[in-house]
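Removed: one protein chain of the complex. Kept in place: all other protein chains.
The chains carry the letters A, B and C, assigned in the order they are written, with residues numbered from 1 in each.
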Amino acid sequence: MSRLDVQIGSMHLKTPVVSASGCFGYGEEYSEFIDLNRLGAVVVKGISLKPMHGNPPPRICETPCGMLNSIGLQNVGLKVFLKEKLPFLRTFDTKVIVNIFGNSMKDYEKLASSLDDAGVDAIELNVSCPNVRKGGIWFGTDRKMLGKLVAAIKESLQHSVLITKLSPTVSDIGEFAQIAEDAGSDAVSLINTIPGIAIDINTRKPKIRNIIGGLSGPAIKPIALRMVYETYRRVTIPIIGMGGIMNASDALEFIIAGATAVAIGTANFINPLTTVEIIDGISSFMKQKNLTALDDLTGSLHAG
Amino acid sequence: MSRLDVQIGSMHLKTPVVSASGCFGYGEEYSEFIDLNRLGAVVVKGISLKPMHGNPPPRICETPCGMLNSIGLQNVGLKVFLKEKLPFLRTFDTKVIVNIFGNSMKDYEKLASSLDDAGVDAIELNVSCPNVRKGGIWFGTDRKMLGKLVAAIKESLQHSVLITKLSPTVSDIGEFAQIAEDAGSDAVSLINTIPGIAIDINTRKPKIRNIIGGLSGPAIKPIALRMVYETYRRVTIPIIGMGGIMNASDALEFIIAGATAVAIGTANFINPLTTVEIIDGISSFMKQKNLTALDDLTGSLHAG
Amino acid sequence: MSRYFTATITANLSLNSRHFLMELTSPKNENQALPGQFYMIGAGRGYDPLLKRAFSLFRNTPDGFQILYRIQGRGTALMRDMKAGTSVEVLGPLGRPYPEPSKKQTSLVIAGGVGIASVFSLVEKFPKQAYMLYGARSGEDLFYVAELRDAARALILSTDDGSLGKKGTVMDSLQELVSTHAPLLNERLIMYACGPEQMLREVSHFGMVHNIQTYISFEAHMACGVGACLSCAVAVKKKKRKQKSYQDGEPLYKKVCTDGPVFDAGDVAW
Partner (left out) sequence: MSRYFTATITANLSLNSRHFLMELTSPKNENQALPGQFYMIGAGRGYDPLLKRAFSLFRNTPDGFQILYRIQGRGTALMRDMKAGTSVEVLGPLGRPYPEPSKKQTSLVIAGGVGIASVFSLVEKFPKQAYMLYGARSGEDLFYVAELRDAARALILSTDDGSLGKKGTVMDSLQELVSTHAPLLNERLIMYACGPEQMLREVSHFGMVHNIQTYISFEAHMACGVGACLSCAVAVKKKKRKQKSYQDGEPLYKKVCTDGPVFDAGDVAW
């Protein structure tokens, strides 16, 4: 029998497959299609202190093997999340990871400690959203600020596991992962979307109203895999890998490159059953290869 | 009548379409398929002082809407290039741009001044190749070294135009473009391939022997476009844009984002007629829109 | 029973060079779509094109449903080339249908171009009830006219080039209808519209001026179709009490995929 459970800090996931933030709503939206109990965790859309309306449309456009999005972090805000969204997720036997976003260190601290108090299993620091100019993106590419932020949040948490979501727009992602690790992050997740543009040549307008959007989907998979590989060689904390994972084979590539768990984003839009199909696919792969635990696979790339 | 000619420093290109280095051999390989005279310039495979054998195979693999390559800069070396390859290119009425690569400042200087003496129209500094560890990549992501290198080469050139090819693995490409401009580069070209990985889950080996390869093709287009857009807002020197351009529409996106000329790489492999088809396509577009010169398009993105 | 399923294409007919009718199977016991609802269909093999495409229910069939689609870009061009027997992945039915007219209401149904796809089944569902105004560029872009004539209480066609029906837009027809049939405005009217955005805007304005309950079907670029990604935003008017927690001045958005595609015209912030 092969075991699919993995450990992210003090958090135990029954399977290594979680949803990617912003691609799975608040869990409800996909609960009709799949059994949420099978997921290692549900990672919800980024939450801010106050509700946010998001960016004007068009917010997405399709690109070769990918899509750009600039949702602008539209979300219901902390209060409504705790009152209306969290209770639903709590009815499932799966972990809840809340992606948070702030404009200042204080925002992040308030968000983190409220969610910690509310007993969410983990907090994912979104310091890498390309769609809001101030705040987020700045922490994600500034070495000092990132360290300070992670340390402060870690300090403020009683129970929740801390995951830092890294920005891919740096020349050495391993370095940023290490900063997060040194500052006390229990895990890192990567990659967030990569900033991109598409242009309508007839109107000469950007296809996304906000001009720049974040690229996700299969197109970015090779880049994401490389960053997971580079990060694995630099840190000892677990990695949640994501970026263009469409099927079990893709997920296994991430695990072999060094990911302890994988997150599924854009693929949900194409096939809402992707997460559970990946769990089943990993399970058959392990049986077929006579592997008993995922640890045997994680980071097992033969790089000779 | 619409004019398709553009100016890159003191170099006049009759059309804004050039080949991308490494994707067009030394010109000969595609001369059977297209009339090289129609290209603005032929950009040849990166040349080093000594011939190089390149990396062990497998050197490429296909990825979603893209490919990874790790050729390892296999090339005939400066001497053979000057003796055997350049004379052929000189028989065409098109500019010759030589992409150069070195392990040290000295290598670059020697290459540049020999080629300048040989009368090549422009030199493209490859400071961003992801496939050779030492040398190149280091200049491309180190602010001080890049400035020093560009200034030194510029100093050594008598006739040839200097183009600096920027690395996409930085968090702010505009900054690097500005460093190149300040140091005297006549133009910048971008983007080079983005480092990526693919893994065979059955053998757990990287699909490319060298582990990391450079991602090219349509998958990277949104990222490349964004970088051209960012660069255009930072420098006044012309930009040669590239990354996933497959057809005239893609090329026009780059021009609207701020590129003065465009380079065609991976697309040649899919359709060897791509370059001339793009020239024709740009020409019809301009007629259809009643545009008389490409200048009217360059950087004309309505970003309101 | 799942709203994600593999459908088999049973027919893919050319209506003219740019418009096609595709018939697909849906699983037994699956809910049939209601007028105004839509499906998302996977047009590609491989990951390019990546996203599913949205198409309104055109008409239910015993074994599935039909869509009427126009060739727009890459996805629809690939769909055109699919032969009967091909399998495609489908998500749906999705979204909110048109609210049904009450017994006492008279429907005005307005379709511009391929907007017919969305309202056709609504007209058929309430035979001889609706005044139908249907316009397109030219006569060859007006489809299923005979069926509509049977289904509607009155069918008024119009074309930009005058090649079929009145020369002019559906809005011209609408103005003419109410001026020649003035008593119509005294009936309890309910208006439904699908078509280009400019037309929807004018219909909404017309509804407001004449105080007619008006429902319009919106389009937006979509990724998930189920409310999870927040791609498909449409700006709506704020209700005072809801506005508080948000920052002033920012628009409020609803999701076309789950709050729509049918919206009360009065709610949309044009």
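Everything below uses one rule, namely that contacts are C-beta pairs under 8 Å (C-beta built on N, C-alpha and C of every residue); 3 or more make two chains touch, one makes a residue touch a chain.
This one's a predicted model, so the numbers in the text were calculated from it and none came from an experiment.
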**Message:** So there's a chain missing from this view; which of the remaining chains does it actually touch?
**Reply:** A, B, C
**Prompt:** With respect to the chain omitted from the figure, which of B:Asn69, B:Asn99 or B:Thr141 is a touching residue?
**Reply:** B:Asn69
**Asked** Which residue from B:Glu29, B:Asp182 or B:Asp296 sits in contact with the chain not drawn here?
**Response** B:Glu29
**Item:** Absent chain, residues of chain B that touch it
**Value:** 22-25, 29-30, 32-33, 45, 50-62, 64-67, 69, 71, 74, 77, 79, 217-218, 246, 266, 268-273
**Prompt:** What is the set of chain A residues that contact the non-displayed chain in the whole complex?
**Reply:** 64-65, 218
**Request:** May I ask you to list the residues on chain C that touch the chain which is not drawn?
**Result:** 44-49, 74, 78, 83
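Note that in this section only the chains that are shown with their structure count from here on.
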**Centre distance in Å when chain B and chain C are each reduced to the mean of their C-alpha atoms** = 47
**Asked** Taking each chain's centre as the mean position of its Cα atoms, how many Å separate chain A from chain B?
**Response** 34
**Message:** At least two partner chains per residue is the criterion; list those residues in chain B.
**Reply:** 64-65, 218
**Per-residue overlap in chain C, given as positions that touch at least 2 other chains** = 47-48
